[in-house]
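Note that one protein chain of the assembly has been removed; the remaining protein chains are unaltered in position.
Chain lettering (A and B) follows the sequence in which the chains are written, and residue indices restart at 1 in each chain.
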Amino acid sequence: MRYLPHTDVEVQQMLDRIGVSNIDELFSGIPEDCRLQKPLNLPTAKSESESMTMLRSLAEQNSRVSDWDAFLGGGAYNHFIPSAVDHLISRSEFYTAYTPYQPEISQGTLQAIFEFQTMICQLTGMDVANASMYDGASACAEAVLLAIRAGKKRQKVLLSQALNPQYRETVATYCRYLAVELVEVPTRDGVTDQAVLKTLLDDQTAAVVVGYPNYFGQIEDLAAIAEFTQAAGARLIAAASEPLALALFRSPGELGADVVVGEGQSFGIPLSYGGPGIGFFAVKKKDMRVLPGRLVGETLDQDGKRGFVLTLATREQHIRREKATSNICSNQGMCTLIVGIFLALHGKQGLRQLAEINYAKAAYARQQIGQLDGFEIAFSGECFNEFVVTCPEPVADLKMRLEQQGILAGIALGRDYQDLERGLLVCVTEQNSREQIDRLVSALAGGTV
Amino acid sequence: MDFPDELKYTEDHEWILMEEEVATIGITDFAQEQLGDVVFVELPEVGDILEAGKSFGVVESVKAVSDVYAPVSGEVVEINEELPDEPEVLNNSPYEDGWMIKLKLSEAIALEGFMDATAYQEFVEKD
Partner (left out) sequence: MISTEGRGLVLDEKLLFEQSQPGRIGYSLSALDVPATAPQQSLMREEIAGFPELSEVDVIRHYTRLSTWNYGVDSGFYPLGSCTMKYNPKVNEAAAHLPGFAEIHPQTPEALNQGALELMYNLQRDLGEVSGFPAVTLQPAAGAQGEFTGMLMIRAWHEANGQKRRKVIIPDTAHGTNPASAALCGYEVITVASDGVLSKDDIAALMDDDVAALMVTNPNTLGLFEADIRAICDLVHERGGLVYADGANLNALMGISRPGDIGIDVMHFNLHKTFSTPHGGGGPGAGPVGVVEKLEPFLPKPVVIKEGDSYKFDYERPDSIGRVQSFYGHFGILVRAYSYILSMGGEGLKRATELAVLNANYIRARLEGEYDLPYKQRSLHEVVFSEKALANDCHTLDVAKRLIDYGYHPPTIYFPLVVPGALMVEPTETESKQVIDEFCDALLTIAEEAKNNPELLKQAPVRAKVRRLDEATAARKPKLRWEPDQS
């Protein structure tokens, strides 16, 4: 086996040194009644060529977004990934290392994370960002737990129904056995209903969670929500599943959010059937010591040279055990690197332009579809690169009809929103050409390509 | 290692200085040495009512966390405001500049329940 270097002679030499006569003896600590008495029922080893053939055949049965006119978003976004990203992350000094427990030989990972933390702060308008969470949904759940921890006995959390349904489900799972009351806040015209939210806020509310942009692609009025949320003594958590929007719209931090979480997949991480992505998590200074997850900080070595270390570790499970701020250990190290590289390449101007392109393309599609007979743009407010269309025919039928023309038209909203039975969530990114958008419009109208 | 005579000591490695009905409380030299470089101190607020045996604060070093327990019940009348900003004071001067809180006792208590300097020194060295 090509990964197992031992020759028979060496195995014998090692056994001799240990003082046993065969490998079986090394397992003498395992009682006989705990032993597996038969071989594992798995296929025999494949050569590299054979296994790649099998894997390629599985891969070829799937539908690559690049082979379709794909208008799918809903928490995972098809953005272009510059070649430089894959080139850099293929350096095995990065991907075959582990958590930087030994800072002297992990400065590459540590500096890259420090830069990642900085760029997340800059983008979100916050003071402190951690070294990542698993994904946007679990980051959102951890944000709720932070608010409960910091909220001094307040146990109620208000979740906007326009928050990504998978985020809401994940929050519910995380809070399943904790003393937390989750209350959903209805929407009005595609955004959180502020009047209802005000009536639900009370002195037991620890947090309000809204999407920014929300699941319908809409831009919530965070400033207004922040004002009355904080007046009630609660924290505002803004969750961004499409953080590219933050390069164009005012940052949640500027608008008053206390916690900003989200999904960073948009920044250079392949779609990869939805994972791995990366959760980001940023707070204001006051919550620095109740943050979950790892943090990298700057310091000096004994010669006075700048270096980076994992810090404020006493919040974490390996020290505080059951009293830790989270159980998270490994996070998404490799994905922080990807996001860092992507953001560094695009930089101040590029990220803004990319966001503007997404905005303009979605606006064009929205305008074209809005003109079609029978189709309506569901909501009136501002949105980023996603929007909801109300269709004149059952969405399942429509999707099937368009699939046959090579178009993945969007996400049916009926399963998650009963009142949006005819709702289709359409996403347009820079990867969708005008021709693709025109084909979508024409196909929706009943034409064929 | 220092064990000042005028203080009383607990098994949780806190010291108490009684003056009238006010108890000044901190952690011992032994405690700070065990923890290593102290990097963070969390104290209660003035006015908080503490119950004997309950945790009132936290002392953290780079790789350890220790709760600090109230040896007696009472109301917090003063806290060492300097500590959160200069936690290293706990290492440098645990018995003087590194005091943590002053408690006004809710009832007269018998200090016999605590160790004197000699007893505490024996307790520590036995470990």
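FYI, contacts are C-beta pairs under 8 Å (C-beta built on N, C-alpha and C of every residue); 3 or more make two chains touch, one makes a residue touch a chain.
Remember, predicted model here, so these are calculated numbers, not experimental data.
Considering the whole complex, the hidden chain is in touch with A, B. When you scan A:226, A:341 or A:378 for touch with the missing chain, the hit is A:341.
Considering the full assembly, A:295 is the residue among A:163, A:295, A:388 or A:420 that touches the omitted chain. Contact between chain B and the absent chain runs through residues 37, 39-40, 60-63, 87-88.
One rule holds for everything that comes next: only the chains that are shown with their structure count from here on.
Centre to centre, using the average C-alpha position, chain A and chain B are separated by 45 Å.
The residues of chain A lying in touch with chain B in their complex are 289, 313-314, 319-320. Contacts from chain B toward chain A in the complex involve residues 39-40, 60-65.
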